[in-house]
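Missing here is one protein chain; the remaining ones are kept as they sit in the complex.
Letters A and B mark the chains as written, and numbering starts fresh at 1 in each.
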Amino acid sequence: MNARSLLLNAYVYAVLVFILLPILIILPMSFSESNYLAFPPEGFTLRWFQSYFGDARWMAATWFSVRIAVLTAITTAVIGTMATYALVRGAGNMGTLFQALLIGPIVVPHIALAVALYLFFQSTGLSGTTLGYVLAHSLIAMPFTVFTVAAALSSVDPALEDAAMSCGASRFTAFRLITLPMILPNVFAGGLFAFIISFDEPVIAFFLAGIRDKTLPRMMFDDIEQNLTPVIPAIAVLLTLLSIAVLIGAGLLKRMADRRAAGVQES
Amino acid sequence: MSAPRFFEADGRRMSRATILLLMGPFFALVIFAFLYPLGNLLSISVLEPQPTLEHYQRVVENPVYGRVLMRTLQIALLVGLLSLALSLPVAVLMANSRGPKAILLTACILLPFWSSVLVRTAAWAILLQRNGIINQSLQFVGITDEPIRLLYTQGAVVIAMTHVLMPFMVLPIYGALRNIPGDYVRAASICGAGPLRSFWEVTLPLAMPGILGGFILVFLTALGYFITPALLGSPQEMMIATLISQQMRENLDWPFAAALVGVLTLIVTVITIAFSKVFRFERMLGARV
Partner (left out) sequence: MPREASLPTNGASIDIRSLEKQFGTVRAVDDVSLTVQAGEFVALLGPSGSGKSTVLMSIAGFERPTAGQIVIDGQDCTRLPPHKRNIGMVFQHYTLFPHLNVADNVAFPLKMRGVPKGERRRQAEAALETVRLAGYGDRMPKQLSGGQQQRVALARAIVYRPRVLLMDEPLSALDKNLREEMQIEIKRLHSELGLTVVFVTHDQGEALTMADRIAILKAGKLQQVSPARELYERPSNLFAASFIGEMNMLPVDWDGNRARLVEGEEIILPRNASIAPVKSGRAVLAVRPERLTYGRAGTDGTWAATVRDVVYAGAGTLIIANLADGTEVRLRVPSAGQHPVSPGDRIGLTCPPEALLLYPEAEA
């Protein structure tokens, strides 16, 4: 290794430390016996996890977020797959409109979307409701799902559906039995992305929250702003595990999709 | 924005009615939860209490708000430049690595994509607090005698936002670098260019769309960023998103908050359209997978 590439490597690893270190430092704090967030952590206890799992408000917020995220994942996967299918199978000039509308909600800053929805949902009674959150989160998660599904769909030869129809399948049956199984890993991956985007979404949650129903990110926001207790590192541990699970899940789905595309039998 | 190749149609046999039926739910969602609410908000900014541009005038003419706008642009630019300085070398090393090292680098970049923004912001709040680890270290090494104020400063906002947004720049650059055929660099070196020279003369220009695209993605996201400035920033040195929130939630000045949203949306839209050639979203989003 020459000096130049040594320098490059050193620089890059320093950047990686910058990226990872903050999280790595706070994670052990969740096991600390100390009542305030100090480093190095003192002793070992699970009481911060207990105070998260034992607190009805944290639990309510968590389940509320899970419910929203699951519904968002399903909504996005279904609506997104339908639209993507139409798009890839020939929307013509409607494709350009579709793309502009798909990208719009994430080009516009989340703060603008959040404020607009806050105003609108106030007048329609959707503020703080599951439906309100699912609509808003589906909107911002949609592009991720659509692009994930489109990547798979554009590699499925349309002639396969023709072949199925010539075998006696209706277009819908052809889609269900031929195309859908081939793109299913990507549909799940798209749903997974939508789940995590919704589950972690802080900005819209900040504005749409009602008095009673708060999502987990909103509860965390309040805690960080006001008290900053060691419950936060405990939740950080759990969320980081969730992120790793999502990453691995997405990786496995990608492998599955590749294998299906290659036509290898799954054991 | 013209539809990219990604979406090229191949369906001579699906009727327009079927297409509308399949896209219908999506269009309904966008109209109901995006176009109408945003249009409604923006209309308030010019129609209330009567048709007027006074709210926009206030944004431009009141020096307090002008400063917020300038500060926001400066911070976003700074975050963009810092992210570029951090992510370009990472992307270069990623593009030139194989095997376990490539996997390690990719995992380190992908993990932040999927971890909570709040967790990462909270980490900085904990590190930077009055008796946090950074203050302790500074005192331990003897640089400072007593805890200094790190949290609730512009510095905290810039560092934490760079930390949160920088991975978004790595992947578009990495993608652009990976798409450059190795023969170009080989050709450059046959022509007599050294490694640095060929990087500067050949690789960098070819990767420019990815670099510019990643930079703009980070810059635009930083412009409207809310969470990090709200939690780590100083109330005296607000960014525009925090100002919008304050006008709306505390002052209940809807038309003015709407005008601020209008200004922010206008800036973002203009930049997006101006750079639509390099700013290809599927590339940015594909990065997340």
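The definition used in the following text is that contacts are C-beta pairs under 8 Å (C-beta built on N, C-alpha and C of every residue); 3 or more make two chains touch, one makes a residue touch a chain.
As the structure is a computational prediction, the values presented were derived from the model and not from experiment.
For the chain left out of this panel, the touching residue among A:L71, A:I103, A:A164 or A:V231 is A:A164. Screening A:R89, A:H110 or A:R260 against the full complex identifies A:R260 as the residue touching the chain left out.
Where chain A meets the chain that is not shown, the touching residues are 157, 159-160, 162-171, 173-174, 177-178, 181-182, 260-265.
Methods note: only the chains that are shown with their structure count from here on.
Separating the CA-averaged centres of chain A and chain B is a span of 17 Å. For chain A in complex with chain B, the touching residues are 4, 8-9, 11-12, 15-16, 18-20, 22-23, 25-26, 29, 36-39, 78-80, 82-83, 85-92, 94-96, 98-120, 135-136, 138-139, 142-144, 147-148, 150-151, 154, 158, 171, 189, 193, 196, 200, 202-203, 206-207, 217, 220-221, 224-225, 228, 232-233, 235-236, 239-240, 243-244, 246-247, 250, 254. In the complex of the two chains, the chain B residues touching chain A come out as 1-3, 6-14, 18-19, 22-23, 25-27, 29-30, 32-38, 40-41, 44, 86-87, 89-90, 92-93, 105, 107-112, 114-127, 129, 131-133, 136, 163, 166-167, 195-196, 220-221, 223-227, 230-231, 241, 244-245, 248, 254, 257-258, 261, 264-265, 268-269, 272, 281-282, 285-286, 288-289.
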